[in-house]
Each structure stands twice: as structure tokens, then as C-alpha cells.
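Missing here: one protein chain of the complex. Every other protein chain is in place.
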Amino acid sequence: MPRPVKKISKKAGLPPETLVHIGERKAEKVKITIIDYDEVRFEERVVKEVRECFPYKEKQTVTWINVDGLHDPEVLEAIGTCFEIHPLVLEDIADTEQRPKMEDLERYIFVVMKMLQYDETWKEIDTEQVSLILGPNFVISFQEKEGDVFDHIRDRIRTGKGRIRKMGADYLAYALTDAIVDNYFVILDKIGQEIDRLEVELVTNPAPDTLPAIHVFKGEMIFLRKSVWPLREVVSSLERTESLLVKDTTGIYLRDVYDHTIQVIDTIESYRDIASGMLETYLSGLSYRMNEIMKVLTIIATIFIPLTFVASLYGMNFRFMPELSWRWGYLTVLGLMAVMAIGLGVYFKRKRWL
Amino acid sequence: MPRPVKKISKKAGLPPETLVHIGERKAEKVKITIIDYDEVRFEERVVKEVRECFPYKEKQTVTWINVDGLHDPEVLEAIGTCFEIHPLVLEDIADTEQRPKMEDLERYIFVVMKMLQYDETWKEIDTEQVSLILGPNFVISFQEKEGDVFDHIRDRIRTGKGRIRKMGADYLAYALTDAIVDNYFVILDKIGQEIDRLEVELVTNPAPDTLPAIHVFKGEMIFLRKSVWPLREVVSSLERTESLLVKDTTGIYLRDVYDHTIQVIDTIESYRDIASGMLETYLSGLSYRMNEIMKVLTIIATIFIPLTFVASLYGMNFRFMPELSWRWGYLTVLGLMAVMAIGLGVYFKRKRWL
Amino acid sequence: MPRPVKKISKKAGLPPETLVHIGERKAEKVKITIIDYDEVRFEERVVKEVRECFPYKEKQTVTWINVDGLHDPEVLEAIGTCFEIHPLVLEDIADTEQRPKMEDLERYIFVVMKMLQYDETWKEIDTEQVSLILGPNFVISFQEKEGDVFDHIRDRIRTGKGRIRKMGADYLAYALTDAIVDNYFVILDKIGQEIDRLEVELVTNPAPDTLPAIHVFKGEMIFLRKSVWPLREVVSSLERTESLLVKDTTGIYLRDVYDHTIQVIDTIESYRDIASGMLETYLSGLSYRMNEIMKVLTIIATIFIPLTFVASLYGMNFRFMPELSWRWGYLTVLGLMAVMAIGLGVYFKRKRWL
Amino acid sequence: MPRPVKKISKKAGLPPETLVHIGERKAEKVKITIIDYDEVRFEERVVKEVRECFPYKEKQTVTWINVDGLHDPEVLEAIGTCFEIHPLVLEDIADTEQRPKMEDLERYIFVVMKMLQYDETWKEIDTEQVSLILGPNFVISFQEKEGDVFDHIRDRIRTGKGRIRKMGADYLAYALTDAIVDNYFVILDKIGQEIDRLEVELVTNPAPDTLPAIHVFKGEMIFLRKSVWPLREVVSSLERTESLLVKDTTGIYLRDVYDHTIQVIDTIESYRDIASGMLETYLSGLSYRMNEIMKVLTIIATIFIPLTFVASLYGMNFRFMPELSWRWGYLTVLGLMAVMAIGLGVYFKRKRWL
Partner (left out) sequence: MPRPVKKISKKAGLPPETLVHIGERKAEKVKITIIDYDEVRFEERVVKEVRECFPYKEKQTVTWINVDGLHDPEVLEAIGTCFEIHPLVLEDIADTEQRPKMEDLERYIFVVMKMLQYDETWKEIDTEQVSLILGPNFVISFQEKEGDVFDHIRDRIRTGKGRIRKMGADYLAYALTDAIVDNYFVILDKIGQEIDRLEVELVTNPAPDTLPAIHVFKGEMIFLRKSVWPLREVVSSLERTESLLVKDTTGIYLRDVYDHTIQVIDTIESYRDIASGMLETYLSGLSYRMNEIMKVLTIIATIFIPLTFVASLYGMNFRFMPELSWRWGYLTVLGLMAVMAIGLGVYFKRKRWL
């Protein structure tokens, strides 16, 4: 589970609106890609200079500008100046410790989301902040590094599959949001497999590292919840916004995303319950095994300690111990011991300890 | 307890509105039945081709089209085109991992519910998604497979018992909802019997598998709650809807279903409390038995360890041990041992350990 | 604690509005009593035929019709037809698993409440459903069996004590509600005494059946809460209703009942906290006693096991053990043992184990 | 912690509006004091007869009538009749089990509060109900017994210190409320000292009676919370009331009391958290000490049991045991034992048990 607030204090004391990249530097250099399309034409290019983006601002076609890498304040500032983005919004984009949120700033809508990816090698959830600026005919998306869950959307735009080429910038923003939310299901799937593994391990072979594994899993649920819960509000605000930037026809699609978000939250809650149940099972399993261990000890001790006492009794070296010279003394004692052992066995049987 | 989100990730990356059946394929082939009635006439038929349904759209009689099996996108699309159902709604119908919900889409109302059935052989709750489309004079119900809780309603329509033949499509939709909710009571009944069995087992013979059984039971409650809790909102929205599709006279019936839903939720909450209580009883039972086990061990050890010490003392082979040659040495030691044992017995009696 | 939903599934599959008595059959035959009064006159009679009630509907005097026994659908239906009660309301009256609720049906107000009685022999809370129909000048009360908490009200009507004879039907309905709520205090009193007994038992002699007793007590609190919590809403709705059936002057009385209901809920919550505290005390008492038991075992074992070792050392039969033939060997060993025992005693003293 | 609902059931069955004193009888006889003042004059007297109060009703000066003792229904009724107080309000005044509340009855405002006092001898919180009737130019306060927290206010009125003599009856009511709330801080101070004592005891010497002490403390917090939480609403209603009896200028003072109430609630919540933490510390302390005890036992047993076995091995009396006649047999065995003991010591050292 990523620890929150690692480097956020780095900005304390600076004037607000200062563009400081907060978070790990994940990309080597900033990469800007432009996809520009309408129903009939389509253009895709990687730009070298920020100012190549500027002409697209006024174009009537839908333009999707994707920025990978947030560590270069100059790039952000250049884009901000051209597209008239408020300095505080730029600051939020550069600060990757933001909470998912949606802000309607009249000329554009600003959305912050968390894109999750499952790191197969470390069995860890990897989080990346995605910010969207939705303008009248453009969407600017900011990511921390290259590689995202939007390839299917790029394919659909390129091939003209589905209705995306016929719709406006708000549909594109919806599609990006939908891709991020759908990806949560993939993450939950992986976690579900991990749960299955843990549950089997818990029953067959609870090792000392089962407990930390459960805690890591529980921590992931808390972390996921923190990413998804505010997203619910984001999508709900987008759906209910009165901004002209979101057309009425997109409303039903946003409601669909909203339903998915609720479903993700539901699943996370279920997983938390499962984690709590596993914790209880682990702890009561410890208690149960303790009882079993103590039963074994008690049975052995209770049978043999009295027998040993009897044996050592006749190991005493008193001169006058009449039993010692009896003909059947030894056998009598052995018989007595057998009776004691059997009696105790019956007693434990009755107590259901055997 | 069915694990949520098993196959939902299968759709991630596809364009929205793609008709993909999500969930287990439960039916072999899609089966469509039509029941068409008004106060005087009644018709029931199984259709072979989807297009046989289309004429019923305009008929003034009440038509109930029931579709068993959701895995064939073509059938769904054909019905969707004829009855003008939004592609996203069709997508929701095909996706059996939906949360119960109600959507008012003006020309029709869309309701998703969960029908539960108790699998006697596996002692498991079996869930099936039922979607309803309520139009001005038709109800289309979509189920995952054949077999449902609506046979009583079919009988009432056939025989004309009750008021169902005199009422419109909204009453039919109410009757279907009511049948699903009433069936929850049957499920709760079965669970109630299982609880009785568990409670007896817990007291008389708590085995290691009692705990998993309690957890399974608790998990079922969480699962049931997730199915029923949103249903509360569904029924409440239906009752309070301003849609003309639901007549005022149906309102009081819906309020009745609402009351039943609340009652189901109340019972589920009670059962959860009972499950928590059983868990506490189990755990404190373990602690109590541990105390009992330790008492036995401690009593035995505390009585016999000192006695054995005394015995081995006089088993030492020192040449000069005057007691060994005393005439009454042996009996004195035996007496001393008896005194020690009785003394400890009295001590344990006082401590209420015996 | 009565288990909920015992027989409610018996109705699943029947058409709504079917009058099926749900619950235990508590009365042998239906008994109907009528009390009719105004400021000057008073009449009380037990009716033989249902239709004897019908003339009272139009009378300007206040009429209280009390029905004991709900298992005869014909009686309910006859009353329903005469007083124009909706079939669904009659169904709710017959179904004794209802949740307390209040419904304003314009021509009359329908109230469901739970009357509790403490069964002295079984130390159990006994619940009985009481439904009220408040019309313009009549109150019809339905009970499961004879015997209730309304005798004081009957006395007041008979003798004309208090203001009841001067007020209308709404005041009578208030008085019945008040009697039911006041009776909860009697129940809480009994439970309070049971708590005192349990708390003493917990400290002086925690037996294995103390824990189930605490759980029963906690279960009773959950059960009581379920009966009283919705009553809060019922009384609050009655007070805030805009129905002309409840006069403004009755409002202050209903606010008084509301305050009492809050007080009952407060007390129940306190009792739940007490129950949780008792559970914690019980469990930590177990742990504390376990520590005590283990201390005794450890002290005994730690002192005597090394001593026994030394003794058995000199019980070995080696031919060449010089100590054995020493003159003071035996006494030296005894002295050594005494030193060991005293040393361990001091050690335990320092560890505060003794 | 005072148990709630001790004698409240005593009233069940009586007609409402019956004046029955509920609660402990704390005062010997009813004592009525009148303080009458305006900016220029001041009068203070103890009245013998209730009717001496009546002339003050119409006086334009501010009159504070204080009644100590609630067990005499005649006195309450006389005051009620003169000042036109509703019988149900009088009933609430006499019933000392009331929840703090504020009721606006147009001609006067009725406030119920709980005055707390810390009983130094019993280390207990003592609760007393204070009811206020705020009329246009009078305040009537009802207390269970003599002795209160209002002496400072009396002094200020007598000496004319502060602004109290310049303000109206609503300011007087505010001052009384403020005195009661300020007194809660004194109580919390005492409890804070008790907490300090308990925390030290918990660490240095956790005795079996530490746990009950923590529970008593937790119970006090629950009890305090029940007294203060509704007070929040009372003060908030007073502040936001539209009644002409509370002047706008008093609003800011009431907001100040409100802030103090919130502060009291905050502190109580903190104390509850502290109590829960102490409970956890106590329980995990028990577990920790258990581990320590078991370690000692295990170390001793694990070292000496095998040694004793070896010793008793050579204590056997077989005729043919070659070792017994070896020249260095005894020393070899002693050496072997030393090696075993040291080996186990190293093992425990590695396991960090030593």
C-alpha cells in the first residue's frame, strides 16, 4: 500500500500557485500526443514543441491532447497560458497527491482521477494520477508517465468503431473516465484471485506471514476505497452538472459509469468484510490450535505424572518397605498403574478431549 | 456465498453499449413466452422467432413477454430495436452482475432485481438477475434461465383469480416484484432453520468446522443484504415516481411491497447480530475450555510434582541418610505425602477450581 | 428472544390482499367488546355477532371496538367491509409479523404497535401486535389475544376520571398508545433487576452459563430496540400529521408520548452498553484467571522440577559417585535444595507473582 | 453510574397529567426563594406560602423564583395555576428522569437540564434535574434539593457586578444555563485527575480491580454523554428560537454556551477513547504477562525434564548396565547434562526468550 503524504510537505511555505511537481518522477521526459478528429477526418501526431498544440484550441474538430510526465513546469505553464487554465488548477495537476475531484470553472471542467495498474512482479497496486481538462471542443489529459488504459479508445477513434467519432469532446471525456473505472474491475479480479489463494492458505497452512498478507490485503482495500469513493462524487457531479460543456445525451452514459463506480465500491466493501472474516478466522484458529496443543500436553502430563510418582515411590530406599519384598508386588503396582491410566483415558473420553 | 466480480473484467476495454453477456451461462437456449390478457380474453404461447413478439407492442391488451436466457445478443438486440430500448439498458440486462436499480426512461421504466433460490443439495443461495421493462401496456421480463417464482402469477392470470386481469401492466410489474420479495421470506425461513441447527451444535459439540459454518452464514447475510438493500430504493422510487406508467391505484400495493422489503432487511440485520453473537460465544467458549484444561493440568501437576520430589528424595543413594533406616520412615513419608495432597486439595477447593 | 420470520413464508405465492393470519394462534375464539361513550353517557358490551358493531359507525359518540383474536378472516372482512377498510390494511392487521408503522389513509389512520408483556415464569418478553384504526369518531383495536395493558383506560372511561370522557376518538387513540409505551418502562424495570442479578453473579461466581445469560439479555435489547425504534417514527408522524382526525389539542399529549419513547430508546441503548461491558468483563475475567492458574502451575513446576532433578541425580546407580559416600553429602544436598527453593521464591516475589 | 429508569414504572397506568414525583426524594421540605431586581432595586426573600409568589407575575421587574424540592404536588400545582403552566409541563418538572429538552409553549419557554455535582466521598457523579420556566419577566427554576451552582449568579445580582442587573429575564435564563454548563468543566477536571491516577496504576500495578475501575469510568462517560448531548440541542434551539421571549442581544451569549457544550462533548469523547485505550492496554498487558509466565515455565521445564530423564535412566536397577561401572561414567553423564543445558540455553537465547 503506497504511504500517503510522502513528499507533499515539500511545498509547505511556498506561495500558492507555485508549480511544483509533487510525487515520484515517473517519466524521463514529457511526451505530448495529439489526436484530432471529427466524423470524417482523423489526425494523430506526437508533438515536439508545446506550441504545436496551440492552433488546436480554436479548431472545431474534437482534439485530445495527452501529456505524459508532469515534472516540467514550463510545459504545464505554456499549456495553461494558451488554454487559459487557472494557475491553481495547474498546481493541482502537478501535485500527484490530489484527491479525485471535479471542478466546474465555467470555461472548462477540471477532473482529477486515479488510474490503477496491477504490478505483476511486486503483486502491488500501482497508482497514477490522471487529470482531465474538458473544454468546448478539446480534452487535455495529464498523466504521470507513458502507458495507460486508453489504448482501446485510441483504436476506436482510429478505426471509427462505435459512436465515438460522431460525438463531441464530452463523450471523449466520458470514454476516458469509463476506461479508468472499467480497469478497476481488472484490478479487483486480480485481488479476487489473491483472496482465493489466501483463503486456501489460511485453512491448510496458516504460516506466520499469513497475517501480514491479510493486513496488506486489508490495506489495499482501504487504499482502493480512498481512490474510488470520491470518484463516485466526481461522476455524479459530472452527470448532474448544469455546464453546457456536458451535453444532455452524454448524461445516460455518465449514469452508466456511476453504476459501475457503485459496483466497484460494493465489491471493495465485500472484500473488506472478507478480510475481516479472514482475520477472525486466523485469530480463532490460533486459539483453537492452542486448545489442541494444551489438550495433548494435559493428557500426557495427567496420565504420566501420577504414574511416575508411583514408580518413584517404590524407588525409595527405605529399609522397611514391606511391599518391596512381596511376591506379586511388582505386578500389583503395574496393574494399579494400568487401572490409573485407563481410568484417566475414560475420563478424557467423557470430557471429549480424545 | 457467490464471489462478486468474477467475469466482469471481461468487458473492460470494449466500447460501451457492446452487448456482452456477463455471468455464468445458465440456459441452453433462449426461450420466449408471451402471456397476453385483458379482463375478457387470455392468450399464452411460446414463440419460436423473436419477431413474433413485435405485433404485441401496439396491442391495447396487457402483454407479458418473458425471456429466459441472456447469452444471445441477437435476441436482445431484436427486442431492443422493436420496443425502442436504449442500448445501454440492453447492456445492463445482459450484464448479470448489476446492482438492483430502477431507471425511469420516460417511454418505459427499467427495473433490475435479484431473484434468490435456495439450493437444497448444496445448502447454498442461488442468485438470478431479473430485469423488467414496464411499458404503457406491456411488461418484458428477462431471466438468466428457466424456472422462477412467478408460477402463482401465471396461474392467477390463467384462472382470472384475484384482480390481476382487471388491472394494467403496472399491476403486473408490481405482482412480479412482490413475488420476488415474498420469496425472500422463504429463503430467510431456510436460513432460520440452519441457525437453529448451528446454535445447538455450538452449545453441544463445537467442532473446528463450526467456525467456518458461522462465517459462511455471516457471508450469506452480507450477500443477502447487498441484494435487498438497493431493492428498498427501487421499490421506493417506483412508489414515488411521477411517471404516468405507474397509476395512482398501484401506489398502495407498492407501499406494501416496501414494508415487506423493510421487514426482510430487519430480519437480515437480526440474523447478522445472531451470527456475531455466535462468533463471540464460540470464541469465549474456546477461552473457557482453555481455562478448564489448564485447571486440570495445574491441579494434577501441582499435587504430584511435589510428591514425586519427595519420593525421589528418598530414592537418593547417599550412604548416610538416617531416615532410610528408621522403623517408621516409610509410613511417615507416606503420611506426609497424604497431608500435602489433602492440603493442596483444600487449597484448590477454596479457589473454586474443584 | 422470539425468532423473527417464523411463519411468514406461509403466504408467499398467494395473491396480495389474501387474509391469512400469520403468527401463532394465541386466542381460542374471536372476542369483540364495544365501549361507547360521550361526556354524559357510557355503554359497555361484549358482542356476539360482528354485525352488532355496524350501527356504531355513524354514531356521534366515541366508540372503541376491541377485537381479541385475529385468526378468523370472516370477522376481519366483515369489519373491513362495514368500516370501509382497505383489504391491504386488513392483511397487515392479520399478519402479526408487522413492523410498527403509521399510515394515513385519509378516511382513517392505521397504526401498528407492539405490546410487550413480561412472562414471569419463563423470564421472557412476550410480544403481541396491536393495530389501531382511528376514524372520525371511533377507534378499532385489534389484539392477538385477550389480556392487555388497557384496563386503566377502561376504568377511567367507566368512572369518568381524568379528561378522557370529554375528549374525542383521537385522545382515546393517544391514551392507548400511551398505555403501551408506559408499559415498556415496566418491562425495562424487570430487565434492570435481571441486570443487577447478572452483575453480581459475574463478579462473585462466573459460571459457564453466565455468558449465554448475557447473550440472551443482549438479544432482548436488540429485540426491544426493533420494537421501539420504529414506534418513534409512528408517534412522530401522528404528532406531525395534517390529518383532521388528530385535533391540535392532542398534539401536546403526543409530544409527551414521543418524549417517553425517546427515553425508552435511551434506556435500551444504555442497557446494551452495560451488556457489552459485562461481556468484556467476563472475557477479561477469563484471561485474568488464566494468568492466575498459570502462575500457580509455573511457580510449583519451576520450584520442584529442578529439585527433583537434583534428587534423581543422586539416585543414579553409578559405582563411582564420590558424593554418595561423603559424610555430609545428604545434608549438603538438602541445603542446596533449600537455597534453590528460597532463591526462586525471592525471584517470584520480585516479579510480583506471589 | 446511576442506573436509569429506577422508579419510572411507578407511574404506568395513571392518567397522564397526574403529578407524581418520580425519582429519589432528596429534599425534606419544599423551599421557595424569590430574587426580584431591576437596574436600580433588588429584593431577596424566602417565602413561606406559595401564594406569596403570585404578585410577582405581573411586576415589570425581573423575578427569579427558585423552588428546591419537587415532591409536593400541591406546591407545583399552585405555581402552575398562577403562572398558567400546562399540566403536562408540571408533570415533566416532577419527573426527574426527564431527558434535557427545550419546549417553546408561546407564553413561556420550558427547559429541562441536568446539573451535575461530584460527590467527593463516594467519587461519584451526582445528578440533579433543573427545570426552567422562562416567562416575559420571570424565570422559575425547579431543583430537586437545596445547593446548586448558582451562587455566583446570586452574588452578581446582589452586588450588581457585570451586566446581569441591566438585562432581562432571558439573560438570567442564559446565566443559569451557562453556570450549569461551566460546572461540567469542573466535573471533567475531577475525572481527568482520576484518569491520571488510573493510567499510572495500569502501568505500575494492574490489580484485578483496575478493570472494574475502567468500566466505572467508561460508564460515567456514557452517562455524562447522555446528559450533555441533548443539551446541545436545547441550547441550539434556544439560540435559534423565534420566540419573542429571547431577545436578539442574548443570541451571542447563547452561541457562547453552545460552543462550551460542544467543547464538553468533545472532551467526553476524548475520555471515552482514553478509556477504550486503557481497556486495550489492560487486556494486551494480560496477554503479554501470560507470555512471560509461559516462557519461564517452558524454559525451566525444557531444560530440566530431559536432564531428569537422563538421571532416572541411570537410576534404573538393571543388573547389566555397563555404564554404571565405568570409571568416568558419572562425570561423563554430568558433562553430557551440562552440554544439554548449555545447548538449550543457547537455543532460547536465539529465540530471544532469554
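Which chain is which? They are A, B, C and D, in the order written, and residues in each are numbered from 1.
As a convention for this text, a residue touches a chain if its C-beta (ideal position, glycine included) is under 8 Å from a C-beta of that chain, and two chains touch if they have at least 3 such contacts.
Since this is a predicted model, take the numbers as computed values, not measurements.
Listed residues A:46, A:200, A:296 or A:354: the one in touch with the omitted chain is A:296. Considering A:211, A:252, A:265 or A:344, the position touching the chain not shown turns out to be A:211 (whole complex). In the complete assembly, the contact with the undisplayed chain comes from D:156, out of D:57, D:86, D:107 or D:156. The set of chain D residues touching the chain not shown comprises 149, 151-152, 156, 161-164, 175, 178-179, 182-183, 185-186, 188-189, 192, 203, 252-253, 255-256, 259, 262-263, 266-267, 270, 273-274, 277, 280-281, 284-285, 287-288, 290-291, 294-295, 297-298, 301-302, 305-306, 308-309, 312-313, 315-321, 352-353.
Within chain A, the residues in touch with the undisplayed chain are 3-6, 8-9, 11-17, 86, 88, 91-92, 97-99, 101, 103, 205, 208, 211-212, 215, 218-219, 222, 226, 279, 282-283, 286-287, 289-290, 293-294, 296-297, 300-301, 304-305, 307-308, 311-312, 314-317, 321, 323-330, 333.
Please note the rule applied: only the chains that are shown with their structure count from here on.
The angle needed to superpose chain B on chain D by their Cα atoms is 145 degrees, rounded to the nearest 5. Two copies of one sequence, chain A and chain B, touch each other mainly through non-matching residues, since under half of the numbers at the interface are common to both. If you average the CA atoms of chain A and of chain C, the two centres end up 43 Å from each other. The multi-chain contact residues of chain C, meaning those touching 2 or more other chains, are 287, 290, 294, 297, 301, 305, 308, 312, 315-317, 321.
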